[in-house]
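One structure is given below, encoded as structure tokens.
All protein chains but one are shown in place.
Entry: chain A
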Amino acid sequence: MSNEVRLPDIGDFKNVPVIEVLVKAGDTIAVDDTIIVLESDKATMDVPSSVAGKVAEVKVQPGDKVTQGDLILVLEGAAAGTGQAKPEVAEKAAPAQTSAGGSPLAAGTGQAGYGSPATAGGTGASAAPAPKGAAPVSGEEMRAEVLVLGAGPGGYTAAFRAADLGKKVILVERWPSLGGVCLNVGCIPSKALLHAAKVIDESQAMASHGISFAAPQIDIDQLRSWKEGVVKRLTGGLGGLAKQRKVTVVTGTARFVSPHQIEVEHEGKKTIIGFDNAVIAAGSEPIKMPFIPHDDPRVIDSTGALELDGVPKRLLVIGGGIIGLEMATVYHALGSKVTIVELMDQIIPGADKDIVTPLFKRISKQYEAIHLKAKVTAVEALPEGLKVTFEGGSAPATDTFDKILVSVGRRPNGKLINAEAAGVAVDERGFIPVDKQMRTTAPHIFAIGDVVGQPMLAHKAVHEGKVAAEAAAGKNSFFDAKVIPSVAYTDPEVAWVGLSETEAKAKGIKVGKGVFPWAASGRSLSLGRDEGITKVLFDEESNRIVGCGIVGPSAGDLIAEAALAIEMGADAEDIGLTIHPHPTLSETVGMAAEAFEGTITDLYMPKKKAH
């Protein structure tokens, strides 16, 4: 390509070190201007430019070793030296950017150094690369080296990491407070309410152990404001962290208008922000069902449930996954009669059935009904309540509820950001495909978190955010985690990581298991609970841990040990020989490994392995 400057014939030399680079991106150079200085055995050589133009990118740095033909510079404009961009190509590539002042600079990725040929052929069809550096170009009001779209756990992590790596970062968030779903209407407020639920449940449970409390007086407004206080404290803290790092936070709804520009709309005002690299952390939202009157205030999603707008007498939870069951736990504790309807043959379909069973048994007694293999086919909003038509399972034909929580899953927000304008592929479900570096089909744009796929979990997004930020800063960072743990903060908690038994069976992977029932754990019994199970799965050949499922109080905290063990490649012996403190629930992980080994003494088990 004529806009590349390569090392000319420098005589009989190879791998000559560059000792000085005399130009930088943005410089205008003429033919024969010295661009770099090389140092051979005895002489230094000035290397002149073969073409004139504006430097888009310098591909070498002092210390690099170069040989004839190596790429030194990339210039802007295919017609090097003429200075004429090709506006018709630019317009073609970025049709949506009228508000960008028709700047031809917007087209082209300028990332000649990496990416698939398809990408180069697609977005690079116009040969004018985007300007580098953080100085705004015409039509742009701001410019970032790294722009992060979405301030959830993944987004703010990516923004902060990129800033810590010296990048000028702009963080765009559509809601007024940072933290995304997790902090505002997800993980954190739900945990606050679950704590309240736990205190209510446990105080009642103590009656059978000789301590009786009066029925709780629940001031729902005060409970809500406490929950909001927790959220504010965290999101406010995030704002502080952003300020300390000089990350610019822009509020508004964003959409891509070109491969290097985004348009942010806030209260009718539109702003164009240019970027070198972008990280899409646009998250997900609850799925809505066509046959459900979502406009009715009595139909809520997780966000509505956390708003705590009263406690319904009878609550129907559609979807027996983590979110539905957690909200059911809260509303049950607050006094609702809960019915759950789940399409599959078990609640929490991702986890093994034996791990879910203790939870199922407990809530089957507590709740009004749990209908498995059943679905809702219609919901009619009547003045006296929501009339629901069921199909399948043990569900009645119809029933009427005061509120319905729809928690059938979350849908990625990939289709809401006009990603196509940036050359970013979005699949038909709204997910954005990425590689191990979190790069999308536009190599300078990354995507992380819920928008790139399951599992839609904050801790996955956080790690992906770091990878994306590091990769954007030029580091060789990859998402190489072997496992991502999942936790349902129900009572008992259900947690699992790595391979499940169901999955192993489906994939034909041979695993051995060690199971420790908490009925043999002194600590569990002294908590007044005996239904927990710790199950650890091991590779039959190497004895290395490949998966773990735990049900019981604090299972979510216990699962971290299994995750670490999997990442470290620990085997059953390693886990069993690690001294776990007594009496703790963490002992159950060590005991399960011993059960697999056949060295356990706290249970009597038929011999599995000779030791």
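Some observations on this one:
What we mean here is this: a contact is a pair of C-beta atoms (placed from the backbone, for glycine too) under 8 Å apart; a residue touches a chain by one contact, two chains touch by 3 or more; residues count from 1.
By definition in this document, contacts and distances are computed from a predicted model.
Per its UniProt record, the hidden chain corresponds to "Acetyltransferase component of pyruvate dehydrogenase complex" from the list "Acetyltransferase component of pyruvate dehydrogenase complex", "Iron ABC transporter permease", "Flagellin biosynthesis protein FlgD" or "Transketolase N-terminal domain-containing protein".
Contact with the chain that does not appear here is found for just one residue of A:49, A:477, A:521 or A:554, A:477. Of the candidate positions A:54, A:260 or A:439, contact with the unshown chain belongs to A:439. Looking at A:62, A:229 or A:569, the residue that reaches the missing chain in the full complex is A:569.
Contact between chain A and the absent chain runs through residues 12, 14, 41, 91-95, 115-119, 121-123, 125, 259, 420-421, 423-425, 427, 433-437, 439-443, 475-478, 480-482, 542, 544, 567-569, 571.
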